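Shown here: the complex without one of its protein chains, the others still in place.
Naming follows writing order (A and B), and every chain is counted from residue 1.
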Amino acid sequence: MTSIGAEGSTVTAPKVSRRRGWWRKNWISLAFIAPGIIWLLAIVVYPTIATIRFSFFNEAATKFVGLHNYASVFSTDSILTAFKNNIVWVLIFPFFVTFIGLMVAVLTERIRWATAFKAVIVMPIVFSTTASALVWRTVFDLNPHVGVVNAIEQTLSDWFRTPGAYPLNSSIGQTAASLASFNAQGGPNGTVISKSVVHPGGTVMIGMTRISAATLQTLGATTPVSPHKMSGGISGLVWNDFSPLQITNTTTIVSDEHGLPNLRLSLVSSKGLSVASTVTNSSGDFSFSHVARGSYHVEIQSSNFQNAFEGTFWLGSQSITPTNGLNQTAQSLLSVPLIDLAMIISYIWIWAGFAMVLIGAGLASLNREVLEAAEIDGATEWQKLRRVTIPMLAPVLTVVFVTMVINVLKVFDIILNMAPGSSQGPATTLALTIYNDGFTGGIHSGVASAVAVILFLLVVPIMYWNLKKIKG
Amino acid sequence: MSSVTLRELTKKYDGNDAYSLDSVSLDVAHGEFICLVGPSGCGKTTALRMIAGLESVTSGDIEIGDRVVNDLAPRDRDIALVFQSYALYPHMTVSENMSFGLKLRKVPKDEIKKAVIDAARILDLEQYLDRKPGQLSGGQRQRVALGRAIVRNPSAFLMDEPLSNLDAKLRVQTRAEIARLHHRLGATMIYVTHDQVEAMTMADRIAVINLGKLEQVGSPRDLYDRPANQFVGGFIGSPSMNFVPMHVESVDDGLRLVSDGGDMDVALGGVESSVIRRAGVSEVVMGVRPEHIDHVPRSGGGLQMRASVDVIEFLGNDEHVHLTSGDHVLVAIVDARTPLTIGDSLTLSASIEAIHLFHPETGAALK
Partner (left out) sequence: MSKVDPLEDEKAAPLKERRVAVVARRLHISTLTVNIALGLVAIFWLVPTISLLIISLRPESLFGTSGWWTVFTAPSQLTFGNYTTVFSQGFATGGVLNSLITSLEITIPATILVALISSLAAYSLVFGFWRGRDMIFLVIVGLMVVPLQVALIPVVQFYRELGNLFGLNPYGTIPGVIIFHVAFGLPFGIFLMRNFLTGIPRDLLEAGRIEGAGEWKIFYRIVLPLALPAIASLAIFQFIWVWNDLLVALVFLGGNVHTPLTIYLYDQTRSLAANYWIVSTGAVVSIFVPLIVFFSFQRYFVRGVLAGAVK
């Protein structure tokens, strides 16, 4: 700016005060943004660069080791397992959570209680993943009196396959035949059959062993009674042929032995056909009346030995994919632990509401008239959905899908809290690896930083792309 | 092509006290172009959507051809609807947009192709067939919407204010195109608009609807020359008809009408006098169109009016002159070469044939 001096000369204001004017005008503005900028530089920008630097140094951050840490990453089984698990998550979770969110968002338009329904579905986002993991851990618990899933499985299983009174212990590979003792042997299809042949008017005694005292007590077993002959019929006794008093005696009844009640028996003819059936009473005695002439064996039906429901160990690391017999590395890369599935289901429970809200907003913003045009063109509800609504929703669906991919690449809380100790290793993910490697037992930086950088490189481009989509 | 008949069609939305559509009956002949006109919210779009099947019927019947279609889904009614916003499928190309309906009905591919190309040729869309709606201008999109309807070869075309999203010039152009299309296809067309110019220029007949009620149905000439009530009189024609309340006075050879303040009077002939006597009213509303008012006095019956000029709107060939006569404001259309300035006092007149008489309370035309 110029001013005319007394003698008519022009004087230009020095540049300094022009700068000062700018500062005076703007210092508050800059002061407002300063805390934010400083904070971000200190805790976000600088540390990111530092981590990248750490990834090229050894654990104590003293010696430059180039790509050594990265090589470690790709040769350590536990880290490869983490990669695999993240891939499993990425392949399964985003698709299903988007799909369920879509279905629910579409159907919710038809009901009157939509607001209440949406609140129910969205609610779990508000819980900490830690608390949710706890909840679902109980839901998937092995004990059918704790875990709803196993409780339902047991009810269904018992309905279709009623457990027998004398279930076998499969964990030690018990078979029906192994229970056979006096005058008994394993028969076809898991039955036990009498060795001796019997005719009408005769008796038969069958001894079994390895029956637990608890079972005997539950069934109310009493002292066995020697069978009486029955003309025209066959009578007999099945008893627990084991006595601590006379261990070696496996042929006669000893005083402390018990009869075996509730055993379903069949009378098998010489041709191998079952002609009658009965059940032993509390002293183990039974009888078949009005038996036709011929020679018979007595068969203890296999259903007696049907084992009880065992439960599915959802939280365990047994693989859904067949990987037995593969070497360690291949296993860690190809096996999919069952708990991954359990955790994914829980995670869907948490996040489907998010998908539903976003897709619901997208649905609401669709031009109603286009759907009406489709109706007039002749589309049914299903055709409208498939050929008009979903293609028009493609942008929203993509944003939801990709956001969930990013979310799942960083998945951490749910595994830490839902997987029992034994499953932590097989279920680990990249984020968990960073924590375990970097922070347990002191602070280590080399490999953990490398994993962090890899995670960063995976997440950043996807997120960047997603942000552009959201803004556009 | 089919006829469309509405029988005492009524629509009431839950929660509304008023009827959106009140007992409207209409016979649309096979191949006829009929316009439903009325101000916003009058129920014309509701009626159209009910014919399409997008709104349910509260009472009354809709017939397409000789079928009662009240409970048929839109897809079973064999109609096509052109939406105001065109409602094109944004993710499909123009040809896919047009063939969608046929594909759903499992029409053979070659027939679809032929139909699409034929329609595209009629509408001059051939070079746009592979474009998506987002890449088209408003006018082109409108033609695609028409094409989608043509391809279906429906019993009736329904159109919901298809021109209102176009700019003025394009509107005039497209108006003619639609009229041409109608003649070419011989189709039954039901066209909804709030613009009476569109209705007058395109329709075989016009149905004027106000507040859910059908005010009058007739040819454009009928509605112009013989409006059934004040509403129709004021709705058809632009600038709209002037209305002035007048007193009925007895004079020696009959009756005459005088305005408050006496600046206007109408000498009535025998026919008009007997009409008024039959109606038994002492007040009437006089209607006269701006284009029928001359800026010179005349003798032999009709309206004489003393007024002063407020505003003059020059339109090239004509001038629209806004006048004040006593307490009343009127518009007259005069030749643009007439020497007039604001503030001029003049005497104007109109012949008795140009005078319309309406009942002061019901608004009905007196006959």
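Quick note on the criterion: a contact is a pair of C-beta atoms (placed from the backbone, for glycine too) under 8 Å apart; a residue touches a chain by one contact, two chains touch by 3 or more.
Here the structure is a predicted model, which means the values were calculated and not measured.
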item: Contact residue for the chain not shown (choose from B:L72, B:M92 or B:L170); value: B:L72
item: Contact with the hidden chain (one of A:L67, A:L91, A:A119 or A:A394); value: A:A119
item: Where the unshown chain meets chain A, residue by residue; value: 25-26, 28-30, 32-33, 35-37, 39-40, 42-48, 50-51, 54, 104, 107-108, 110-111, 117, 119-139, 143-146, 148, 151, 349, 354, 357-358, 361, 381, 399-400, 403, 410, 412-413, 416-417, 420-421, 431, 434-435, 438-439, 443, 445, 448-449, 452-453, 455-456, 459-460, 463-464, 466-467, 470
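Keep this in mind: only the chains that are shown with their structure count from here on.
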item: For chain A paired with chain B, centre-to-centre distance based on mean C-alpha positions, whole Å; value: 67
item: Footprint of chain A on chain B - complex, ascending; value: 52-54, 73-75, 79-81, 83-85, 87-92, 100-101, 104-105, 148, 152
item: Touching residues on chain A, where the partner in the complex is chain B; value: 367, 369-370, 372-379, 383, 387-388, 391-392, 394
